[in-house]
Every structure is written in C-alpha cells, then in structure tokens.
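Left out: one protein chain. Kept in place: all the others.
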Amino acid sequence: MTPLLENLDYAATVVLLLIGLWTVLADSNLLKKLMGLNIMETAVFAFIVTSGMIEGGAAPILGPDAAPPFMAPIPHALVLTGIVVAVSTTALALALLLRVHREFGTLEIDELRKRW
Amino acid sequence: MTTHWLPALVAIPIAGGVLVPTMSRRWAPAWGFGVLIATLGVALFLTGLLREDTVSYAVGGWPPPYGIELRFDVLSTFAVPIALVAALAVPFATHSNEPVTTPEGVAVILVGTGGMMGFVVAADFFTLFVFLEVLSISAYGMVAMSEERGAGLAAFRYLLMGTVASIVILLSVGLLYTLTGSLNMADVGQRLPDGGLPLHLAIGGLAAGFLLKAAVFPLHVWLPDAHATAPSAVSAILSGLIVKMGIIGLLRTPGLEHLHELLIWVGAASLLAGALFALVQDDLKRMLAYSTVSNIGLVVLGLAVDRTGATVHILNHAIIKASLFLAAGAFIHRAGSRRIEGTGRSMPLTTSAFAVGGIAAIGIPPTGGFTGKWMIVLGALEAGRWGFAVMILLGAVILALCYARFVVVVAFRPSPADREGTSEAPLVMLVPIFVLAALSVGVGIIGGPFAAFVGK
Amino acid sequence: MSELFDVVLLTLLILTALAVARARDLAAAAILFAAYSLMLCLLWLHRGAPDVALTEAAVGAGVTTLLFLVVIARTSR
Partner (left out) sequence: MNPRLAAAFVTGLAVPMLAAMAALPRHGSPDQPIHTHVAREYIESGPETGNLVTAILLDYRGMDTFGEVVVIFVGLVAVLVLARHREPALPAASPSPIVAFIVRLVTPFIALFGFHVILSGLEVPGGGLQGAAILGGLVILNGFVFGPQHARSLLPGRLLPWLQGAGPLAFLAAGIVGGIATGFALGYPTHLPLLHEAMLMGVELGIGIGGALIFSRLYLALEDA
C-alpha cells in the first residue's frame, strides 16, 4: 500500500467527495443536501488541481523571476470554469428550494413525502 | 473540411437567447421561432456537408490537442431534430398560460438549444462537460416553468441527481486528463493506457454519469415527475431531446466495449421496467415519460449489439416522442385539466396524429420507430442473444397495449358532461403536431438509405 | 509531495466538511461552509494556484455562502 502514502493528496480528495456524497444521500434537509453537493464539487476541483501539481513547482505566472518547473496551468483553467458552473447550479437550486418552501412549508424530506 | 458555420451552429441560438430579455414580451416567441429556424438551416447545411467529409473546426486557430476542436460527425446530425423540435415547441406553447413564452422562458429554451448544439459538436471532453451543464441547467429551468404544485420539488430532485451525475462525469474527465495529459477526444483515445483501475474507474464513471442523465433504469427515478409536471411543449424538448444527450455522451465515451455486457443487461432491464411502469399509469404524460425510459433502454441495449441501429433509433425517437407529447399537450389544453377522457371525440385531427405517433413509437413498419428497432433486434440475434431479441419484441407489445389503451380513453370513452363543446386544437398547436407526426412516418421511409449513410 | 502544512490543512478541511455534514442548524452549517471554502482557498494558495484561490474565495465563500444565508433567512421565518 506504499503508493497510497505517496498519493495521499488524491486520497484526501476522495474522502471529501464521499463526505459530500454521504450528505446528499443521508441528510433529511434539502438545503443540507445542496451543501453536500457543493462539497462534492469542491472535492472534484481539489482532485483536478492536485493532479496538475509538480514537485517544487511555481504558480503558472510567467515573469522575469519565475523559473520552471511550473504547475500545469490547464487544471487551474478547468477548475475556474467548474467553480462558476457550481455556483450557477446552486443559485438555481436555491430558487427552487424557495418555491418548495412556499408550496409545502418545509424543506425536510420526510415532511415533504407526507404532503405531496 | 472546416467552415465558420460550425461555431455559428452553437453561437446563433445562444446569441438569440442572450438578446431575448432585451425585447418586449410580445416579440419573444416570434424571435425565438425565427432564431431556431435559422439554427435548423445551419444544421441542415452542415449535414449536407457531412456527405463529403467530417467537418472539424479548431477554435481560436489552435490545432488540437492544444486548442479546442469542434467536430460535426454522424452523431452531430442530431442537431437537426434538436433545432426542429425546439422550433416547433415555441409556437405550440404560445397558448399555454405557463411562462414558457415569456422572454425568460424563450431565453431558457434558446440557450438550452445552444447548449445541446455545443454538446453534440464538442470534440473535447471538458467542452462536452461545460455544454452538458448548459443544457442541464436549462432543462432544470424548463421543468420549473410549470405552475403545478410540486413542479419545484420535481425540478430540485432532477437537479440534485443530474448534478451528482455531472460531478461523476467531471471526475472521470479529470482522471482521463491525468492518465493521458490531453482533453481532445481523438488524442485521449490514442493515448489511453491499456488497463489499470484508474482507467476502468474513469470509463465506468463516464458511463454511470451519462446513464443517469439518460434516465436509464434504475437511475430513472427523477424523470417521471420532471417530465409529467413540465408544460407539454417543454416535455417534448425534455423527453425528445435532452434525455438523448446522455446516450450521445455514452457514444462519445472511449473504451465502451469494456462495458458491453453491463449495457445489455441495464438496457434490457430499463426496456421492460419502463414498459411495465407505463402500462399502469393513468395519466397520459406519465405514461409517455415511462415509455421514454423504455425506449432509452432499447437504445442502450442497441449500443452493445448494433451501434448504427441505436444511433438511427435515437434520431427517429426524438421526433416521435416530441409529436406524442405535443398531442398530449393539445388534449390537456382543450380539456382544461389532466382528465382527458373523451376529449379526442371532438378533436379528430389531434387524435389521428396521436395514433400515428403511437404506431411509430411501437415500431410498426414503415414508421420511423421500426428502422432502428429492427436493426437492434437483428444485431441482438447476430450476437446470439436470443433472449434479448425476444425481450425487445415483448417490450414493443406492452407499449402497444399502453398506446391502444390511451387512444381508447381519449377517442371513445364518453367525455364528462361539462366538456361537451370542446373544439379542435388551435392551428398554432396543430401544425407542429402534424409536422412531427408526418416526419415520424417520413423518417421511416427514408430510414433505409439514412441508416446506410449513418453506418458509413 | 505532501508537506506538513498540506497535511494539516487537508485534515482540517476533512474535519470542517464533516462538521458541515453533521450540523443540524442551517445557519451554522452555512457559516461552516464559508470556513470550508476559505480553508480551500488557503490550500490553493499554498499549492501554487492563485487564480483558483481568488475564485474560490470570491465565488465559493463569497457569493455561494451569501445566497445560502438569504435562503436560510427566508425559509426559517
């Protein structure tokens, strides 16, 4: 199992992903499920940025004093786009939750099952 | 071959959608219809170009794998039914009091169409993911357009499951990027390692994500509520087009042959479960939603045995399912509620269109539903899978019962006293229904040569 | 590759995520989520991803948490 010790950072992102997934599956409040979703999204972004790292790498900002090796810049661009996707999905989900609360008076899933 | 019309295919509907909120409410549907007809024209032009050679375009001038490549190949011909169904749904919805044709509603439909265009032409895995999100968010918005109580909850459940699927897809794209160092589909395909757990996790993740987006049993639980509560014009887009994006995503997944066995069983299960659930529904739109799950199951089965047959079937099924949902919308519009017994008696044209659509959905020759389904059956037989070929025919029989039942309910059962004077659906609803119903048969007739062209 | 700072920060991140998962009170969960985002921002800074750190702080901790708080305020009253 020695390779896992070397790839501890990847393992940490998987743990975060699974904490988020557990919240989405198990929590009884819709808003908490949404927070679990956000945690899952940040966990995948963590994996993507971590995969782009290089030993002793500097930030991908070129300049007079910046010296290679540089972190791979593409993962940073992907995660920037991903964060924006995450916030717009969350904003729509929150608007939907306001409507659910207006129509059913609660965000608890067991209450909702009874009233719908 | 490269042409500026390829990025224009994506840019036109999105530009149209971005400009709609600046317009007055009266002109929004007309503007939406015009933009979508223009998009249809571009899609047809690109399909014409496809006969000579695949059209590809390096955005920004950077050749792949350094820049993003757009590619119009056989699967991208799906752009034609997308533009057609979306264009016909907008005028159809002008009568419904739901906010489908408000400036914001038209913007959601236009940008969603642009997202689908981007999705079918993307030749880069991350661009595929970004446009998958564009069309998914517009789909969640479409479900929430309904005024019905509970539409918000149905949309939220759809969003929750759809976003979990997107997260799994993004993780898989990240894994593929770590393994190959590139995001261009062709480049990744060549540089894939020959095995290893990360590769199987990536392929499995992509497949699972797209199977959920395509609402394949048992990941279909979000679809019935979402498609049944959405306004009918929009259900045509959801069930006819957006659900198929998951299948196109599956067809883009590299190394799918590792999963053929799984796809056959999941497809067969979805085929039968969808048909059986459809049999027990008493609401027309829920029945149509479950029949979508069944047809998607057939296509997933087809992916493993006869890829061309599956591709032809999703193209035909998009038009057939859209015509059925629009017909259902016309019945509900005239009946004023979801109880639509007997409304067909005074709506002969709509009822006949619905019957034609039903026949096409079952897959009776020469309609469009037959060509793809028959190729998949032959493929299953060639692969020596007798059991699954029988299952496909059994599924068709069960669906036949469902549609027959509803034709009887709508056309022959006595309608309640208070609804004696219902008249035929308004013209602006009838024309889209008839165009799509005619195409569901027409596509069947030209199916043969088209299938040969797809198989090329 | 994982220096001490990284290991400590990653453990704190996992603990905060668990805290968000287990928090019953929504407002507390939202505040913990803001803390989670800011810790993530620190992680990106240390890992040589300043653009991602700025975005995570502004969008993740900023806009997302504020929108959560608006909805919590409107649904609890």
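In order of appearance the chains are A, B and C, and numbering begins at 1 in each one.
Here is the rule we go by: a contact is a pair of C-beta atoms (placed from the backbone, for glycine too) under 8 Å apart; a residue touches a chain by one contact, two chains touch by 3 or more.
The model shown is predicted, which means the values in this text are computed figures rather than measured ones.
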Chains on display which the left-out chain touches in the complete complex: A, B, C
Of B:Val59, B:Ala269, B:Leu381 or B:Ile445, the residue in touch with the unshown chain: B:Val59
Residue, one of B:Phe92, B:Tyr177 or B:Trp222, that touches the chain absent here: B:Tyr177
Residues in chain C touching the chain absent from view: 1-2, 50-51, 53-55, 58-59, 62-63, 66-67, 70-71, 73-74, 77
Touching residues (missing chain, whole complex) on chain B: 4, 7, 11, 14-15, 17-19, 21-22, 57-62, 65-68, 70, 99, 102, 104-105, 107-108, 111-112, 114-115, 118, 124, 126-127, 130-131, 133-134, 137-138, 140-141, 144-145, 152, 175, 177-183, 191, 196-198, 200-201
Hidden partner interface residues of chain A, rising order: 1, 3-4, 6-11, 13-15, 17-18, 21-22, 25-26, 50-55, 57, 59-64, 68-70, 72-78, 80-81, 84-85, 87-89, 91-92, 94-96, 98-99, 102
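We adopt the following convention: only the chains that are shown with their structure count from here on.
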CA centroid of chain B to CA centroid of chain C, Å: 37
Rounded Å distance, chain A centre to chain C centre (Cα mean): 10
Chain A and chain B: spacing of chain centres that average the CA atoms, whole Å: 28
Shared-contact residues (touching 2 or more other chains) in chain A: 97
Contact set on chain A toward chain C in their complex: 6, 8-9, 12, 15-16, 19-20, 22-23, 27, 29, 31-32, 35-36, 38-39, 42, 45-46, 49-50, 53, 55, 57-61, 71, 76, 79-80, 83-84, 86-87, 90-91, 94, 97-98, 101, 107
Chain A - residues contacting chain B, complex: 17, 21, 24, 30, 33-34, 37, 40-41, 44, 47-48, 51, 74-75, 78, 81-82, 85, 88-89, 92-93, 95-97, 99-100, 103-104, 112, 116
Residue ranges of chain C in contact with chain A within the complex: 1-2, 6-7, 10, 13-14, 17-18, 20-21, 23, 26, 29-30, 33, 36-37, 40, 43-44, 47-52, 55-56, 59-60, 63-64, 67-68, 70-72, 74-75
